[in-house]
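To start, the structure under review is shown below, and the notes come after it.
All protein chains but one are shown in place.
For chain A:
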């Protein structure tokens, strides 16, 4: 039962949504401005999109960003899934809790701390800063979220599934690839997804560990914004908004899929 809400409550919500979305839509609206600034809308034009697509440096950076996001989330998903399997296999709850709190350190640490401490680490190892260091950092800060997404699926898995597979003569590799991993797929997909968005969203860590030659979108926007407004960034943000919308839709779809399966299971039992 949903109780009826006073009109003021709804007005409040409407204002809240307006506040949350108006800067974003303002940014997108300005990208169609024929003029050179965000102010004084002087007519509809796609000129800044043209600029964007003929700006090779910018396109290279967009490509960098997506390559880093894809590679880092893929590797983080693999390591994180194995980590979750490892944590799950620990029987002593004391050790399990220690592992879980260690896992969560990077999730709660401020970006600046992660960035600065990684910078010290890479310098000590003598690694040159650039693609490699950015990729490693992104893998590192994405692993814990993958673990957190996979672990609940493991916990709700019925252990007799594994017993049955073993009784039927499956070796441990078959148990893993034929029983456990397929069962975990929705959790792994959600983890991959979160890792991907973490990587796309990151600014501070990348800013610390990237060298001169390599740049991602967020870092590039930062350095351009410090020099002043350029509507090319607005055009880019409009495109990024669409991509975010697609990602959210994708994530929503995965979630729906998960809960649909859960419901089906519930009905089967009931």
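The rule is simple: contacts are C-beta pairs under 8 Å (C-beta built on N, C-alpha and C of every residue); 3 or more make two chains touch, one makes a residue touch a chain; residues count from 1.
Here is the rule we go by: contacts and distances are computed from a predicted model.
For the chain of the complex excluded from view, the name given in UniProt is "Spermidine/putrescine transport system permease protein PotB" [choices: "Imidazole glycerol phosphate synthase subunit HisF", "Heme exporter protein A/heme exporter protein B", "Peroxiredoxin" or "Spermidine/putrescine transport system permease protein PotB"]. Per the touch definition above, the residue from A:105, A:161 or A:181 contacting the chain not shown is A:105.
Set against the missing chain, the residues A:52, A:68 or A:119 yield one that touches it, A:119. For the chain left out of this panel, the touching residue among A:23, A:169 or A:182 is A:23.
In the full complex, chain A touches the hidden chain at residues 1-3, 5, 9-10, 12-13, 16-17, 19-21, 23-24, 26-27, 30, 37-39, 78-80, 82-83, 85-86, 89, 102-103, 105-106, 108-114, 116-121, 124, 136, 139-140, 143, 172, 176, 197, 200-201, 203-204, 207-208, 217-218, 221-222, 225-226, 229, 233, 237, 240-241, 244-245, 247-248, 252.
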